[in-house]
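Reading through the structure tokens given below for one structure.
Here the complex is missing one protein chain, while the rest keep their positions.
Here the chain labels run A, B and C in written order, and each chain numbers its own residues starting at 1.
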């Protein structure tokens, strides 16, 4: 019995588990560990029109049950991603979700237009929420009207469905979600990192050269769950959930909250085998909990019995 | 040598360590463990005009390196606090910071007016950031103009300096801080809890009866540090910092970020002796780091050498 | 006075499926006033963050030792189960009130009703009542045979009925099924809330003391564990399970 297959706009997934953008590069490193075709999908590192070096180092700092990063969207640029990374990935039977970033609307549009035509790119993830770049990002991710406008433009340019990645650093996440849904988003991915900082006990200065960074890992899971719970009730497009997922139990919790698939970020750094491990454990856990299929978990935290795909006795 | 004494508007503190509001009741329980006069100050549980029962239970849920609470401002009401709790506390040589809450502007004003006249109340903490009450709170804590207006009204009513407690659940914390500074706040306290949620693996439902709750503990420390770092550079009133403090090292990090005193919340639940322990360890750590006085740490993360109270060689 | 103490583990053993009996050396036993009080245990430096409430199942002031019985359940109790003799444990306690032993006197009969991990705190109570010359009858409910523990220990103090939900041991069904036919002057009970509610309903005319469970924060005063006073169901009166309880007289609080 396949308890894990899921269909989402543009995506036919063997299972709903994928590495989160920026936590898996373009897959090459992790292909040393296991067959990438095991994965539901791969969210590749953000791509911008031009190559970017990103921020100075140190770029990571550990915090309690989490980590801060300020990579700054380092990537080889659109041309190399199209010419090198995506063709390399096409040897695997796994849909790619391409994370699209930029500073100006036209950058986003240019990347979206080109990258969405790559044969193995089945969807875009519009990154309007990177906390580590000084220009562009912030307004796109925090002002509903601006986010909506950008979504519309990218949607027009894209040959595949567009998922918009929401920032948790906002007063009203529901408002942002509705705005991008209005803008034509086919789905949402959430959450990106919370802005945080750590200071060095000896020098008093920030550990990250960029000073602030994005907080990820188990520490932020309760915030992610809350936001997905709120947003999934307010929109009618699916959500790919992320933020601190480490285990099959966590995956179920995200589905209960309202996610229809999930991505695993920081946990890859701790255990490079975390994604295949979860994919293996999930059916066992589902069975133990009495579910025939993972979709039965979706939205269980707020759905009335009648709305549920399946009722347990 | 006293390395810890600090003066803030309305407050002459033996040391800058105080229990955070809601994590220490009105001090009675903790007086079983140690002499409350050891503390720099006490931030008492939120007081409202009328007694409140608060939310249904369960009201707490644990998360990785943190906890969610949805107490819902349970308190015996202004009359009992004035007649019972504050007089009881007056046996201790410790200034009280009274946390003031409400649903309407006039509630806040009424509590502020009355409670600020109690002889041992040396300052107010205006709670515009409780995530666990459905009415009032939210707008006061997230719309700058509304927060400013409320601050002004409370400031007019209060016989002692007013510190405003900021919510981290906003897009732009600096804007909120500046607004309440404009409104006449004498200081800021930050951060209150992040809104979060946890779901039960078996039922799929939220563990908290209130569904969402406020996330506190070590998990949120990087967010607190970042916000204090940003706000302390933008305002000229002092900040009492909080969010995940457990140790003397954490206290120094908050001072580096820009805090001028700190409060300890969740850590009291883990170790009821945490405040006196920190007070004991802090001078030793300061000496080890080469500081004569804790004030020398303040703002070190962003101050130029010339701005620092003290330069190390 | 509540103490925070690093207590040395004297012994730990599994006495039924996932049920552990843990004995520690602790000066804080000298502060215990009644059977049914509990302690708050820090099982880890950081993960899990919060302490875990566990009842004192028996204690001995002479040897300064006390025993707890717990079910390995989630993260905290699983870590606890890994500890072995000689290790140290950070314990806060004793907390709360306990069962009022003086409510039954010599010659009277007390009915002690425990469900699952509600059974442990009744053991010290049973010992003390017996020592006071009170006749004890004990009804212990478990899920299934493998979960049954301490039957022999209770039997030494008096008649003991065991019920299992699946009927694999003792009588099949709930403790309330067994209780109906018994005669007694007072009930002391601890167990899952549905069981307590059933007992409250059926025996509301009797003298009943219930020990409650609620999710806790601090164990002393954070308002996490409150319940409503029964005489003010829509009002603001409350009791804290951790310090006013965990034991309440029937009708004192809403459960």
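One rule holds in what follows: contacts are C-beta pairs under 8 Å (C-beta built on N, C-alpha and C of every residue); 3 or more make two chains touch, one makes a residue touch a chain.
Predicted, not measured: the structure shown is a model, and the values here were computed from it.
The omitted chain makes contact with just one of the residues A:40, A:66 or A:141: A:66. Residues of chain C in contact with the chain left out of this view: 45-47.
Within chain A, the residues in touch with the undisplayed chain are 22-25, 28-30, 32-33, 45, 51-54, 57-62, 64-67, 69, 71, 74, 76-77, 207, 217-218, 266, 268-273.
Quick note on the criterion: only the chains that are shown with their structure count from here on.
The minimum number of touch steps separating chain A from chain B is 1. Ranked by how close its C-alpha mean sits to the mean of all protein C-alpha atoms, the top chain is B. Note on chain placement: the centre of chain A and the centre of chain B lie 34 Å apart, centres being C-alpha means. Centre to centre, using the average C-alpha position, chain B and chain C are separated by 36 Å. Averaged C-alpha coordinates put the centre of chain A at 46 Å from the centre of chain C.
Residues of chain A in contact with two or more other chains: 64-65.
Among the residues of chain C, those in touch with two or more other chains are 46-47.
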